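Accompanying notes for the structure given below.
With one protein chain removed, the remaining protein chains of the complex are shown where they sit.
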Amino acid sequence: MSVELTKQGLVLSASGLSAGYDGRAIVSDIVIEATPGKVVSVVGPNGSGKSTLLKSLVGVVKVLDGHVTVGEHEITNLAPEEVAMIGVGYVPQIDDVFPPLSVKENLEIGGYLLGRREIPGRIDMVLDFFPKLKTMMTRKAGKLSGGERKMLAMGRVLMLSPSVLVLDEPTANLAPMVATQLLEEFVRGFADHGSTVLLVEQRAKAALRISDWTYVLGGGRVVLAGAPRDLEQNPLFVESFLGGSSTARTASNE
Amino acid sequence: MNAILFYVATVIVYGAVDSMACLALNVQFGFAGLSNFGFIIFQAGGAYVAAILSMGPWQKSNGGFQQYVLGWHLVWPLPWIGAAIFGGLLALPFVFLVGKRLRGDFAAVGLLVSAVLLNQLVNNFVPLFNGAAGISIVPAPFSGKWNPQGLGYQFAYGGVAVVLAVLVYFLLRRVTESPYGRSLRAMRDNDVVADALGKNVRVQRTSMLILGGMIAGLSGAVLVGFINLWAPGAWGYAETIVLFAAIIVGGAGNHKGAVLGALLVPLGFEEVTRFIPPLSNPALVPALEWVAIGLLIIGFLWFRPDGILPERRRILSRSATSAVPVLSSGESDSLINLGNLDQMDFRQLLRLEGDANDHGIILASDRLTRAFHGVTVVSEVSIEIQRGRITGLIGPNGAGKSTTLAMLAGTLAPTSGKVLYEGRDITSMPSNERAKAGMIRTFQLASEFKKLTVLENLVSAIPRQSGDSFPGALRGRRYWGREDVENIERASEMLEGFGLSQYADSYAGGLSGGQRRLVEIMRALLAQPTILLLDEPMAGVHPNLAHKIGDQLMRLAASGMTIVMVEHELAIMDAFCDPVIVLAEGRVLAQGTMAELRAKKEVVEAYLVG
Partner (left out) sequence: MSVFLSSLGFGLISAAVLAIATVGFTMQFAVTNVLNLAYGSVMINSAFVTYYLNYHAHLNAWVAMIGGVFTGAVASYLLNRFVFTPFQRRNLPPITIVIVALGVDLVGTFGLQAIIGGSYFSYKQSLGREVHFWGMYFSTLQLIIIGICIVVLGLIHWLLKYTRLGKAMRATSANATLARNSGVRTQRVISSTWLISGALCGLAGTVFAMNTGVFDATSAQLYIVLMLAAMFLGGPGSAYGAMIGAVTIGVATELSAGYFNPQYKEVIAFIVLLGMLTFRPFGLFGSEKTI
């Protein structure tokens, strides 16, 4: 994989973060940090606010309290296009491609911030990474299969040459083998080459396998954090997923 | 002096006609949510029919320029009755525009274009209604007996017109201030949810088109009998816009607002401009009138979209509980009084009748599949739901739980596969029919009727109300009143049990997220379900309250109600659901009690994969 596909990472950190819709917080008092060269994952049961957290970092959901910084930039409540300019690439869980545009055009939009001459070169780089896309360049993104779509979604964000990658459940709807490959080759690979990777995953065990640090969200708050090895031994960890513990309630609007 | 009196008589007639038209349009737009941009054709149709029915046979002495009359020379009030009937019939061709599936603004534009085209057609096709020249020398009622030019006649005409307007006012009020009116407003606020509660949206909209059309036709008849002529120039699509402006100014959803708007805008404007001295450019004044109307529309929609007389909040009369002030916004959920819920006997409240020991299969799906643009979201799901049990439906994000629930409830059509209810294949049964058959579903996202009070939200769900139909509403409060009082009592009891009595008369749109979820659950229960399909009912609800609700659901199940619940919160599944079905990647993965499932490797994998 080309060293230049992602830039040297910046530190992404959030402190005292509360965010949500219509003035109501779905996540509260979040403190997380993701550093270059590491994969940081956020896991937790459904409804714990993982997606909302990511969206608030990249400017899609309003931050009600607290700060978000990337490197030296303060990006709290910055518009998504400005967050992209700073070098943060975000892949949403759904609606992750432009269905009426072709694969090539999706990639071109991914490279919107690049100069015109740089785009073909970068497209070639991304295609080296996802060779399957080479045969589909003229196909409309809406007609791709689930796995192909995800590849395109990741390819789009790579066009930006991001220094921070924020991924929302990248393996959702993927067959287990493809999911594993995505996580172990690509996601882990990005970090190994120096980027910062922040990942939300439903498949907690798979996420743990490739992570350097993991936060467990429950009820909109961080309930556990630690290195995957330590977390796996912690009985609270399994409980927080399979229910029964007071730490894992769904986000309440109190 | 005489001139002034004649003028006053004219104003009275115009005022009455405009009031009738605005009242009718308001019922369609302000109460039922029907943006009838083609309203004017109903009035025009009525005017033409009244004219034709009242005219005598073609007479050479007239110069022979009107060639289309039937010559029936019907005596009043027959032409006016005919006009009303025709106005109603005109609604029928537009029925296909008002189904559930078409966006409101698209349907409105379709109606607008219809008005434009029909005006063109009539303008150009001379044999129909004499084209651009229109119909003239329309005889006024009883013009043989009395002199229509006399002052007394004109005042009498005005009197009759006003009486009619008043009757229309009371008629429409009778329709809207009834359980049927509640259903109309519910449909206006959220037609998908109204449909899921058993209301037939298409029939309701069609009925309002017909009712409004009849009144519009009548108003046209009254007008043409007075001014004795009618031509396409009088009813371009811009005339509909004037009426919309009137309602927006006066107050949509308020009958008095409609009348006020009618007096201010079509009447007021018209009359004010009469007194402006003629200017150098004779086209200037009418043009400026239109500009003013446009500005009025934009201005009111920006500054005061509810109009001068906004829609009233309906406070349903019931036996006095405590004199608790109406709370206008959802204050802290922790203030919810949980006390009563344990003591409530919902079984009696909801009139459950099932045999608690019958656990036969009540609902089943056979290889249900849903694909969307090549992505298969649900794949060959075959499940069986037992009577009298609470079945949980769980699975990771994107597993297809909500989609499956939607296909069972009928809100979403499957790509292939069948849904069977009590053995019958109901796959092609529309969702409102399923609701009437006892399959009630709730929704994940905000689905309360925002501009109805909490109590109205609840009462609207109660099925088989005698006042919840057009004929029922017409029969008046004496017919449906007592039953309505009982229904309101039941809903109030339910509200008290859930500790939300103080919000009974608050608009449902102002509550907090958790409170709205509770309203959703209460509303679903009041719909007297045989089977309840709950889509994440506890999301955002305080854990203590969630458990109390779960307890109640178990008691209901023990009395024979069947419940299917999609939930994330596995603790809830533990406590209340047996069996639990696990979906993953659109397929059924496993089924059993939570304890059994936790022991199964593949379930743990699906959730924690690995």
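Order of writing sets the labels: A and B. Residues in every chain begin at 1.
Note that in this section contacts are C-beta pairs under 8 Å (C-beta built on N, C-alpha and C of every residue); 3 or more make two chains touch, one makes a residue touch a chain.
Everything quoted here is computed from the prediction, not taken from an experiment.
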{"item": "Contact residue for the chain not shown (choose from B:L74, B:V109 or B:A446)", "value": "B:V109"}
{"item": "Chain not shown: contacting residue from A:L160, A:L198 or A:V223", "value": "A:L160"}
{"item": "Residue of A:V31, A:I109, A:A175 or A:A227 in touch with the missing chain, whole complex considered", "value": "A:I109"}
{"item": "Touching residues (missing chain, whole complex) on chain A", "value": "58-60, 79-81, 83-85, 89-90, 92, 95-101, 105, 108-110, 112-113, 116, 156, 160"}
{"item": "Where the missing chain touches chain B, by residue", "value": "35, 96-97, 101-110, 112-114, 116-117, 120-121, 124-125, 238, 241, 244-245, 248, 281-284, 287-291, 293-298, 301-302, 305, 372-373"}
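Definition applied: only the chains that are shown with their structure count from here on.
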{"item": "Centroid spacing, where centroids are CA-atom means, of chain A and chain B in whole angstrom", "value": "43"}
{"item": "List of chain A residues in touch with chain B within their complex", "value": "24, 45-47, 93, 99, 142-146, 169, 172-173, 176, 179, 202-206, 209, 238, 241-244, 248-254"}
{"item": "Complex interface listing, chain B residues touching chain A", "value": "332-334, 373-375, 396-398, 512-514, 536, 538-543, 568-574, 585, 594, 598, 604-605, 607-610"}
